[in-house]
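Apart from one protein chain that is not included, each protein chain of the complex appears where it belongs.
By letter and in written order, the chains are A, B and C; residue numbering begins at 1 in each of them.
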């Protein structure tokens, strides 16, 4: 695909033309911003699959995928980027192979490992933005803390059964973080994963796609420090589908990671002084 | 995949287990209903792709796909079921080949033709439910009239730029139809297609996925003649994503196709007395 | 005299109001006297920025086919359409019908 100007090949202009003409998208400058962006998707499951499909299709330059899980047939009703023939493969490798077919202009890095105190900084610091598509509170707190300490915005999604939630965390280091919303972790016995509680495929898919929309808005500069307002959106699939926006608290000055006198630092995480599993209680820590 | 009971193979039990345990889904009886259902998806584009992905993954027994268009590289930012290597193929064939990999338990029929007065009855009558994933008013009125006259519920989606709409039409022959909502067609100069007006990939994708959720609700019997209330939902991608439900009018007794003294009949359509292109004015009739 | 209602344009219909989606509108009549017919007239006079855009909103003296009208999230057909009597705080939503897919 030879470039026809300093930015794109003819194939890319054709490929992205229909989104570039949407006024609110922001035309060629926004497409260039996507091309020059890198994002890390943690979890290539029910949320990660649709987010990866639409963000790679939209022309993000570089996408990293973290997931140490392999494809199981019980995933396929909702993790539609994987197929029957990829059962047993690492989810991140299965995702990479489909993305290569969908959009060869995207560079994909895979991390078939579990995100931990030891590796999170090295991985997250390489990307502009993190999508939290994971399945347990312990990993959500870890992603949050490391992203805050690395200065990265988080697009956070979650879901269970027929419901879902969406938020932007640590937006440009001024927005509230996960700990601002949830300073105390939930008790372990109140946490249900999709494997245990079940999930309607297109319901979690809808939340994953909505994360892709938010990611595009952040990367193209639609949200600014001036116009950003903290929010949490709630999707309900039943009785009638709705997606409601709640106005949320600002960054909390007493937050233990993003506040004015934080108790959590890079050192305390790397040295395992912060034990996420113990903090959250022992939930099945599979990243789905 | 040998059956282990009268309904399913072991592979299918594993595959659908996570949705069957969601209480509102309705457990094994609902999964059996999906397996015994047939749906027709008209349009394998921005709406049809995500709807097809999630509905085939969910285990609908038989899916028909109508689309006479071929895959173009400009589709790929939003029509994520097609890939770079399927450029030039019929969209319905490209979709069929991915579905075969995603879920071999689904039977897929393809119709690489344009839906018309001449073929619509023969095709639509074979299916339990129709998903209208098309791109122009003329085809939307045709699908509506034929589905009403064949007694089929329509899951209707549409979108443009960063917005979308979702409705259930002719629900079990008691709900309002497209003509109840829109007795007069829009003037041709007010109609914009996704090719002309542009569209954000995950925004139209979100509407397509929401159609999959509604389809599952209809097929599993979540909505009944008793609890069904006419609605139209409006998705806005900007400034903040929301999905609002509007309460809509009931079936209109003066409707020209579903009313008490209809002027539109199977004969008048088959004999071309109803000219949809002339009725709606000449919009570019590509089914995207 | 006068009371306030909210007017929203969705589905791209904000083109007729310079891209502004939400408007607080003061109706210069007593509550109980104004109907949707008055509201529509008021919108064409005070919100539509460019008179050339009026035909995008109005056709044959009423709201153009293809535009849905919601009163407090309910189809205006269920509320009396143009004869609905406005109340302070009402939300009127006008949305284009979308056809794309």
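Just so it is clear, a contact is a pair of C-beta atoms (placed from the backbone, for glycine too) under 8 Å apart; a residue touches a chain by one contact, two chains touch by 3 or more.
Quantities reported herein were computed from a predicted structural model and do not represent experimental measurements.
Student: Which of the displayed chains are touched by the chain that has been omitted?
Tutor: The undisplayed chain, in the complete complex, is in contact with A.
Student: Thinking of the whole complex, not just what is shown, which of A:169, A:204 or A:264 touches the missing chain?
Tutor: A:204
Student: Identify the residue among A:20, A:34 or A:133 that touches the chain left out of the display.
Tutor: With A:20, A:34 or A:133 as choices, the missing chain is touched by A:133.
Student: Pick out which of A:46, A:64 or A:201 touches the chain that's been left out of the picture.
Tutor: A:46
Student: Could I get the residues of subunit A that touch the absent chain, sorted low to high?
Tutor: These residues of subunit A touch the chain that is not shown: 43, 45-48, 132-137, 140, 157-161, 163-165, 181-187, 190-194, 197, 199, 204, 232, 234, 236, 239, 244-249, 287-288.
Please note the rule applied: only the chains that are shown with their structure count from here on.
Student: For this structure, which two chains have more C-beta pairs in contact than any other pair?
Tutor: Top-ranked chain pair by contacting C-beta pairs: A-B.
Student: Hey, how far is the Cα centre of subunit B from the one of subunit C, in Å?
Tutor: 30
Student: With chain centres taken as the means of their Cα atoms, state the distance from subunit A to subunit C in Å.
Tutor: Those two chain centres are 39 Å apart.
Student: Whole-Å distance, subunit A centre to subunit B centre, using C-alpha means?
Tutor: Roughly 29 Å, centre to centre.
Student: Counting only residues that touch at least two other chains, what does the list for subunit C look like?
Tutor: Within subunit C, no residue touches at least two other chains.
Student: Pull out every residue in subunit B that's touching 2 or more other chains.
Tutor: 161, 194, 197, 199, 244-245
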